[in-house]
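One chain of protein is taken out of this complex; the other chains stay put.
We just call them A, B and C in the order they show up, numbering each chain from 1.
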Amino acid sequence: MDISIIIGGEAGAGVMRSGYILARALVRGGLSVFGTNDYPSLIRGGHNAYMIHASDKRIHAHRENFDIVVALNAETITRYVDQLTENAAIIYDPKDRSYAEKLSDKALLVEIPMMDIVKEEKAKPVMMNSVAIGAAAGLTEYDYEILKSSILDSFPKPEVGEINARLAKRGYDIALEEYSSKFKIKVAPLEKDGKQIYLTGNEAVALGAMQAGMKFYAAYPMTPASPILHFLALHGPKYGIVVVQPESEIAAINMVIGAAYAGVRAMTATSGGGFSLMTEALGLAAMSETPIVVAIAQRVGPSTGMPTYTAQTDLMFVLNASQGEFPRFVIAPGDVKECFYRTIEAFNLAEKFQVPAIILIDKYLAESHMSTEIFDTSNIKIDRGELITGEYKGKEYRRYEVTETGVSPRAIPSTRNAIVKANSSEHTEYGYASSNALNAVKMQEKRFRKLKYMIMEMDKLNPAIYYGDPQAELVLIGWGSIKCPVLDALEILKSMDISVGFLHFIYLSPFPVKYALKYLKDRKIMLVENTYTGQLANLLKMHTGLTVDYKVLRYDGRPINPSQIVEKVFEVIR
Amino acid sequence: MDISIIIGGEAGAGVMRSGYILARALVRGGLSVFGTNDYPSLIRGGHNAYMIHASDKRIHAHRENFDIVVALNAETITRYVDQLTENAAIIYDPKDRSYAEKLSDKALLVEIPMMDIVKEEKAKPVMMNSVAIGAAAGLTEYDYEILKSSILDSFPKPEVGEINARLAKRGYDIALEEYSSKFKIKVAPLEKDGKQIYLTGNEAVALGAMQAGMKFYAAYPMTPASPILHFLALHGPKYGIVVVQPESEIAAINMVIGAAYAGVRAMTATSGGGFSLMTEALGLAAMSETPIVVAIAQRVGPSTGMPTYTAQTDLMFVLNASQGEFPRFVIAPGDVKECFYRTIEAFNLAEKFQVPAIILIDKYLAESHMSTEIFDTSNIKIDRGELITGEYKGKEYRRYEVTETGVSPRAIPSTRNAIVKANSSEHTEYGYASSNALNAVKMQEKRFRKLKYMIMEMDKLNPAIYYGDPQAELVLIGWGSIKCPVLDALEILKSMDISVGFLHFIYLSPFPVKYALKYLKDRKIMLVENTYTGQLANLLKMHTGLTVDYKVLRYDGRPINPSQIVEKVFEVIR
Amino acid sequence: MVTMNQLNTKARNTWCPGCGNFAILTALKKAIVELDLKPENVVVVTGIGCHGKLGDYINVNSFHVIHGRVLPVASAIKLANYELTVIGHAGDGDAYAIGLGHLPHAARRNVDIVYIVHNNMTFGLTTGQVTPTTPRGLKTRSTPYGVFEDPINPIALALACDATFVARGFAGDLNHLTYLIKEAIKHRGFAFIDVLQPCVTFYNTYQFFRERTYRLEDEGWDPTNKVEAFKKAYEWGDRIPIGIFYRIEKPTFRDSIPGYPKQPLVKEDLKIDLTDLLNLLT
Partner (left out) sequence: MVTMNQLNTKARNTWCPGCGNFAILTALKKAIVELDLKPENVVVVTGIGCHGKLGDYINVNSFHVIHGRVLPVASAIKLANYELTVIGHAGDGDAYAIGLGHLPHAARRNVDIVYIVHNNMTFGLTTGQVTPTTPRGLKTRSTPYGVFEDPINPIALALACDATFVARGFAGDLNHLTYLIKEAIKHRGFAFIDVLQPCVTFYNTYQFFRERTYRLEDEGWDPTNKVEAFKKAYEWGDRIPIGIFYRIEKPTFRDSIPGYPKQPLVKEDLKIDLTDLLNLLT
């Protein structure tokens, strides 16, 4: 069983929420579910969509075609004509019948009197979306009780949940009774061990930060990173986490640096434009060796670009941001699970090496929901590196003591017998400003000596992961969220007996050279990336000399589809 | 004749000015002169130095050892012991005799009663520096009248010039009479055609901007770029140029964008930290296709680093700054002459392609003075590209009209029959915001279509210049100010019958791939760069696959010496 | 003479129905029509946010810049070509959060532009987070337990920044707002208007302000006394004043700039003769 459903309507019609509720019901049935949205940068009136891909096998991405179109308005009916599968159905309200009728040869027309039902039940017009998702569930003969539980748990106010559940039931019944016999795909809950959760990359990053012991979060809203702020503002206070929205991204990152200097784990998140404003302070963190974590959710640039659409175009920028040279971690998780665990890793690495660590995601990963087994938090390790609190036992504390690893013992203010002098200027071991040439060499080499140890540590952390046929001639490469469509593409290709490999880069800095050489040498390489220029290809060449042979690129703001990858592989293999 | 003189003293003692005056006197004598400074980031008390390298042959850089040390204080006497040439002399005041005497076997001791002379002449103590440079001139038997002319023209107030000239004469006479016979190097003016000017990279960039027709300059002070602001603030108003110092670098670049949108040529300049703050607006310029010029004078990072010292560490940052992908020009002139002409070029290219153009220099080039033939301004071309003023003759004006070259006709506000809509969001041809997928592709491709034409244009402009033996097995590469020490190193090597080549990159974006391949394929390559990581090597590999074999790097904030290069070549050639 | 209709564009308006931005747009258009300005000589500079889309909806030159940078861009457009009428539109997030650092400087320089802040007390376009003007206690997406900072007072701030024209408008009072915008355009110098703009989706303040606002002009307010204006700026309760709090004349930025040529910069010849200057460097 594999089904793809799209719910569409006007911005403000609750498209995303109802899509989420339906998807969540499927998740609760043990299915593997991926839900993603498509919306323009406006509050009301534009077209919004939520796409659900669900399967009884493990899936990782959206599908570009749909088995069910849930049309909350007329526009939705016609918008996806070219993306209907053979046995598709369209759910719509009778008021939009004239649009639907034109498609009678393309899809099963499932007319549900949503507006009437809403009126009869004295509900708000916007609640027609609950009727609609009820109908979608009914059409596939899914278990209504599970849908109901999802609805009830998704509205904070029980009375509201109840109404919506009632509305869904009405849509459910009509679809089940009048249409389900004509619709081929049936969805049934699975018997499966272990609870699943259904969450976005943003939420997973937020949870990872919480689990890592972050106590201070400051961020200025910016699509698509704002939900991290919303999530932490809502849930942080219960866990003693201070969450503030300061006056700008510049303030945010400088606050994070201040908090980290004072000894708490701290993070900020933003998108490219906000990160542009943070570049100067990123250098401050590096020079003062203050461990901070910055999460960046990319969107389409340049400049304001298309704020609600996805891209991977900030890679080279993030790798090279800020004046001067310093080592940094840039970590790009590929799905929600990785978002959680890699964020924890980022906090540990930042403190262990006293360098900035950047989590690099994109709108597609940040805002897509994925089902995943509930996170195992029993084994989380917190490694604060060479942190000194309470009292310094040595003789005379030097914040920038030159050591073999480049990492200096890090006391925090209030430590007895230690005066902690941090400095953005080049400095002596004590932290006093110095422009002495020998000192400069000593300090620059100290900071860069960390790199060797960072690489050693990274090499233990699966910085790049290989999937698929170990011997494949053709290896796809990609980073971050590209994992999602590629893994699904791999499955499709496998089902066609085409075997390729996939090397997924999670670390971009330091660059996992060993892994790249091990898996890519003497293979044909195909890059898959949401950019125009193919940045990872440049990076790979720079670090290893290896050249990418083929590219699957996309730069219209939409995520790459598994089928787009499959097609390109076809083209190449022939 | 080749001489190297260092003048040292306390910050505030007028070291730089007196060094400049002496150097200028040599320039007026037709010599080839290079003058550079070394000072910490403070106003009083630290040690300052001005180094003069002069020759009757063309030279391009400082020398790391000195024939004359002009010591305005005791510290200077001892500071350069290890850098004295065989026949060196030290000029000092009797009060510091005890320090000098220890060096009597290392140098000719030229004791000049500078303080006494100043007192006798009832001048200010700081004016002892004029006595000192007079003595230096006397020691080398240089023409006093030329020195006098340099002094008189270097003080705005004639009376002050007169006193200083008198003081210099007294130093001159003593040195000439009592010491010159014991000093080997004699400096004499040359008979030479054509006037020379003596100026810094900063001044040359400022002059280039003026000559290019820049009418608006906004900049926030930042070492080592501030002198551009000072120069333009002083001289701009006479030429109808508006010069403002706004509240921040963010304000500066956004002002420049506003002015450029309104139709005037506009520029800002800064160093790495300020540029960090400009990255967001750089993307605005790119997305709105507003032609701006940004000059960046690099200094040592990360962060505040060593503000008054030199580095080339911002290359990768500048090439990749700002979110999203867009073409840009990054041009790194190698000496003052190139600063002038390439800045004019940058303005033309920015307007022709409606992209940001960046002039990338560094403290060494920005603040070093070089003698050069007076700029020929008779043939300067101003090319404003597809600018429309007055009246738009077409039907309905579209700011972002899609064209074959990617460049759209650019009307400015006030143009009749044209409404000019510029936008940082992705937009339609009219400039209205749009997140339509097809439109996004169209626009991203339009902007990147320019790249092809930018490269074609670049290829005509000597984007990388080859020096030295055309057949050399070993080719040095470098960019920007590296040209200075390398050209002198080449001369030294030639005099030793060692022939190497040098490919000097002036354009870093677009990268001159053709030139790189033409001159570097199948050669041994040695990178010379003021960085820790060797950024050009990475860039070269990324763009051409070519690998650098050897590196001469320096990251203590001091410029690379010709002799450092010579040594490395030796080491390799053996 | 341009008509209201000619000021429309083909762009589809995506503001929420009922949004206070419509009134600001209409008032602006009316001001342009009534002052008989030529569209090609008007430039609207907008920030990022719902308000920022205004440029798409009015047929004059426009520049949709980046978040918080309306003032420097607008200031320089005016310096480059002072024959243009330059009107900046910023959101309260834009103007008072990320971009607040520019306000005191534009004000003290007395740049001859109009600065209209669409103050809906929320980050509209990013779905309703707290801004520096959101009242304490209000639950927003980023302050689910209520705003925990005191808001700024834009009028007091603009006064302390020595702006030469300081006004407050209300999007629910179109005629008065039109009047303010016209006066602001006519003012020679930096004209600041904070407009109370209900956001029907995230913070609908229509009723609140309808019940409380009154026009300073109706009470014979004397807008020449800064200390009195400052006092007035703190009136915020049952009665909330709208109108021109303060207005004086002083030289504009351009008037003060040494060497500003006799015509707009944009008309200056690009060719200059540097011979004299180069000779100074010999």
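By our rule, a residue touches a chain if its C-beta (ideal position, glycine included) is under 8 Å from a C-beta of that chain, and two chains touch if they have at least 3 such contacts.
Bear in mind the structure is a predicted one, so any value in this text is a computation, not a measurement.
S.K.: Give me the visible chains that the unshown chain touches, in label order.
M.R.: A, B, C
S.K.: Which listed residue (A:Y198, A:F275 or A:Y400) would be found touching the missing chain in the intact complex?
M.R.: Only one of A:Y198, A:F275 or A:Y400 touches the chain omitted from view, namely A:Y198.
S.K.: Which one touches the absent chain: B:S154, B:Q245 or B:N417?
M.R.: B:Q245
S.K.: Using the definition of touch stated at the top, determine which of C:K78, C:H105 or C:R141 touches the missing chain.
M.R.: C:H105
S.K.: Based on the whole complex, identify which of A:H47, A:R166, A:H230 or A:R265 touches the chain you can't see.
M.R.: Of the candidates A:H47, A:R166, A:H230 or A:R265, A:R265 is in touch with the missing chain.
S.K.: Of the listed residues A:Q211, A:S276 or A:S509, which contacts the missing chain in the full complex?
M.R.: A:Q211
S.K.: Which parts of chain B face the unshown chain closely enough to count as touching?
M.R.: 12, 40-46, 220-223, 226, 229-230, 233-234, 237, 243, 245, 247-249, 273, 303-304
S.K.: Given the full complex, what residues of chain A touch the hidden partner chain?
M.R.: Chain A touches the chain not shown through residues 27-28, 195-199, 203, 207, 210-213, 215-216, 218, 235-242, 244, 246-248, 250-252, 254-259, 261-266, 280-281, 283-284, 288, 374-375, 377, 382, 384, 389, 412-425, 430-433.
S.K.: Could I get the residues of chain C that touch the absent chain, sorted low to high?
M.R.: Residues 96, 98-102, 104-105, 108-110, 132, 145-146, 148-153, 156-157, 159-162, 226-227, 230-231, 234, 250, 253, 256-259 of chain C touch the chain absent from view.
Just so we're on the same page, only the chains that are shown with their structure count from here on.
S.K.: B-C versus A-C: which interface comes out with more C-beta contact pairs?
M.R.: Most contacts of the two pairs: B-C.
S.K.: Once you find the CA centre of chain A and the CA centre of chain B, what distance in Å lies between them?
M.R.: About 44 Å separates the centre of chain A from that of chain B.
S.K.: Roughly how many whole angstrom separate the Cα centroids of chain A and chain C?
M.R.: So the centroids are 37 Å from each other.
S.K.: Multi-chain contacts only, two chains or more: what residues does chain A have there?
M.R.: In chain A, residues 40-41, 273, 303-304 touch at least two other chains, as defined above.
S.K.: Counting only residues that touch at least 2 other chains, which ones in chain C make the list?
M.R.: Residues 48, 53, 64, 66 of chain C touch two or more partner chains.
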